[in-house]
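With one protein chain withheld, the remaining protein chains of the complex are depicted in position.
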Amino acid sequence: MSDRPGFPTSIGTSNTTSITLLGHDLAGELMGKVGFAELAYWLMTLRRPTPGELRVFETVLVTLADHGFTPTAIAARLTYVSAPEALQGAVAAGLLGGGSRFLGVTEDAGRFLAAALREAQRQPQSDAEFDEMARVAVARCRDEKRLVPGLGHPVHKDGDPRTPVLIRIATEAGQHGPHLRLFEAIGRVHPEILGRTLPLNGAGVCGAALADAGLPPELLRGVALLARTAGLLGHLAEEMRRPVARAIYDAVDRNVDYIAPEG
Amino acid sequence: MSDRPGFPTSIGTSNTTSITLLGHDLAGELMGKVGFAELAYWLMTLRRPTPGELRVFETVLVTLADHGFTPTAIAARLTYVSAPEALQGAVAAGLLGGGSRFLGVTEDAGRFLAAALREAQRQPQSDAEFDEMARVAVARCRDEKRLVPGLGHPVHKDGDPRTPVLIRIATEAGQHGPHLRLFEAIGRVHPEILGRTLPLNGAGVCGAALADAGLPPELLRGVALLARTAGLLGHLAEEMRRPVARAIYDAVDRNVDYIAPEG
Amino acid sequence: MSDRPGFPTSIGTSNTTSITLLGHDLAGELMGKVGFAELAYWLMTLRRPTPGELRVFETVLVTLADHGFTPTAIAARLTYVSAPEALQGAVAAGLLGGGSRFLGVTEDAGRFLAAALREAQRQPQSDAEFDEMARVAVARCRDEKRLVPGLGHPVHKDGDPRTPVLIRIATEAGQHGPHLRLFEAIGRVHPEILGRTLPLNGAGVCGAALADAGLPPELLRGVALLARTAGLLGHLAEEMRRPVARAIYDAVDRNVDYIAPEG
Partner (left out) sequence: MSDRPGFPTSIGTSNTTSITLLGHDLAGELMGKVGFAELAYWLMTLRRPTPGELRVFETVLVTLADHGFTPTAIAARLTYVSAPEALQGAVAAGLLGGGSRFLGVTEDAGRFLAAALREAQRQPQSDAEFDEMARVAVARCRDEKRLVPGLGHPVHKDGDPRTPVLIRIATEAGQHGPHLRLFEAIGRVHPEILGRTLPLNGAGVCGAALADAGLPPELLRGVALLARTAGLLGHLAEEMRRPVARAIYDAVDRNVDYIAPEG
């Protein structure tokens, strides 16, 4: 009897003459025949997406790729200027900001919606039933003094422009499922429970749409990270062409107020 | 006169009602209308790719996404098992291996080919002229005791299956330009100079193809990092479904030979 | 009125002729006059430690510096072999495993003990009072099906050798305070509540000792990260002298069982 450990995988392997990815010959069956976003979906789920799922997935990746000079983009640029020989470090530094506050909302929203649906005795069918489920979920957040994931935005206070567009695309693609319906219901009922009207934000609608498009909730932050990698590369390419990180550093440095600690 | 610093960018910005990316309205002009790989190319170059450029770019991303249980994939899985609550850390740890030895070959090959073409008095036209340029470049590597970037592979000793496929796709897409031609010439002439025949490897042909498809050489490692992010997410998703990192750790730990140092 | 932002700090600043750190002249007042661990404590708390606090702090750093071929050490070595030109990336990859499962225990234990003490109506004085507080805290963990932070160890099942030594040193240093007393009480009372006897582990006792020595609970993971940086540098230095990461990679690669996914 062998005590050979054995590490099972279904991702990739190779031998002298071929490379296998997801059970397919990379050179003969995948290169030129599958798109990059399609492959990313497949890698994460071990299932090739349907055209409708792919359309939503690709739209979400585009939606989340960048949002300007975010803290993560600034961190990536500052890291690049300090260690320009190691681009991977600058990308990694940018991704490390992909936690609860910024990129985490997509996953939080997906998990929140999935949990509400999973706990229900029976799945809601009508809008009225989704509204009722939404009322319970929002009220529980209020009672536990938690924010409702996907609700509210510091800038787009009167409506996030991404939200209706993604809902429309998901609908056209036949991917308007229970997570998006529950998310929309939250948009309808939360004012009566919270006493104020907040927008359904873009990160949240992305989480809902990804869940309807077949991505497991625990991978949604990963989708956001993939999207953001493209955005960070955009910032780093721009930093190479027209640097600003040093000017940012100087602007900070010039405005430091030193307060000597006691002792 | 203001001493307002001013940080110019052409990537993204937003106001209360709209989000702008690359000078276009994200919700109205990009979502659902541009693919993710297309957007990534655009972000890195500030130029929307032609269909031919996009086809090559997307094929390269698929080609480089994964190569099995590489050190970077193992590092990502080990990091996940140690800190499962911070997926961004596991992805970042995996990308940090994207340096000179593994992911760096794509950029090294692209830079090497671009430098040879840039230094030439006149651009080669015929295969014979490319062969002559390749002879000079390979001989210089030999004299400087440097490896020729993109030549040789530890496993695919008799030919990397990715290389001819990518060359064919680039040709079909009208992107078979000077970098690929010089790379192929290196494949033809190196045996006479080095005294042995080595394969043109997949990472190298990706670098050549990206350079012909309009990506600046200094961004090629970034393309490899984007591709690898998808592969790492595949490994991490698999680690969630069917964990092996702890077994890897145990297999290492069981086989440690402790050698007490002197003193 | 100025809209100059103003970023207050009490860490460091400099001008043409001097560098100030923690309100002191670096060259004249700190170099050669303060130890590194002492400075690290000071940086984290803005307060120079007493000799007793420093003795506990330094002992904890030594205790947590390394624990062999952990997943984090392996990840650092694998990253180094992939990108040897960027040592910072290998160290960062190793630290990224410093999350909930491995390095997190120190902070979890400190927070757990601090919360129990903070919630109490009056501070316990006698061992009997600490035992009573411990009973409540352990029972609550049991009821909430949570592990008691700092209790149990996969290897040192009959007692972690670090625990009594650190308690002795803290006592000698006059730093045997309420957190350690509560931790010891948990060691005494948990068998009657959980129905089995578990060791007080080294990571947990470090958390208790640091809390008694004046470190805020939210910084305890940071102390573990500082300690582990030294250990990772030890592994990376060894990897330079006598490499094993490639052999680890080969051992994994050789034992991969490929399972083609469906579809």
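Note that the chains take the letters A, B and C in the order they are written out, and that residue 1 is the start of every chain.
The rule is simple: contacts are C-beta pairs under 8 Å (C-beta built on N, C-alpha and C of every residue); 3 or more make two chains touch, one makes a residue touch a chain.
Given the structure is predicted, the values throughout are model-derived calculations rather than measurements.
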item	value
Visible chains that the absent chain touches, using the contact criterion stated earlier	A, B, C
Contact residue for the chain not shown (choose from A:L96, A:L113 or A:V223)	A:L96
Touch list for chain C against the chain that is not drawn	5, 7-19, 21, 25-28, 30-32, 34-37, 39-40, 43-46, 55, 58-59, 61-63, 65-69, 73, 86-89, 91-93, 95-99, 103, 155-159, 161-162, 164-166, 169, 202, 216, 218-219, 221-223, 225-227, 229-231, 233-238, 240, 242, 244, 247-248, 250-251
Residue ranges of chain A at the interface with the undisplayed chain	68-72, 74-75, 78-79, 81-86, 89-90, 92-93, 96-104, 245, 248-249, 251-253, 255-256
Positions on chain B contacted by the hidden chain, ascending	4-10, 13, 20, 22-23, 46-48, 83, 85-86, 88-89, 92, 96, 252, 255-263
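Quick note on the criterion: only the chains that are shown with their structure count from here on.
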item	value
Centroid spacing, where centroids are CA-atom means, of chain A and chain B in whole angstrom	23
CA centroid of chain B to CA centroid of chain C, Å	37
For chain B, residues contacting two or more additional chains	68-69, 86, 89, 92-93, 96-99, 103, 248, 251
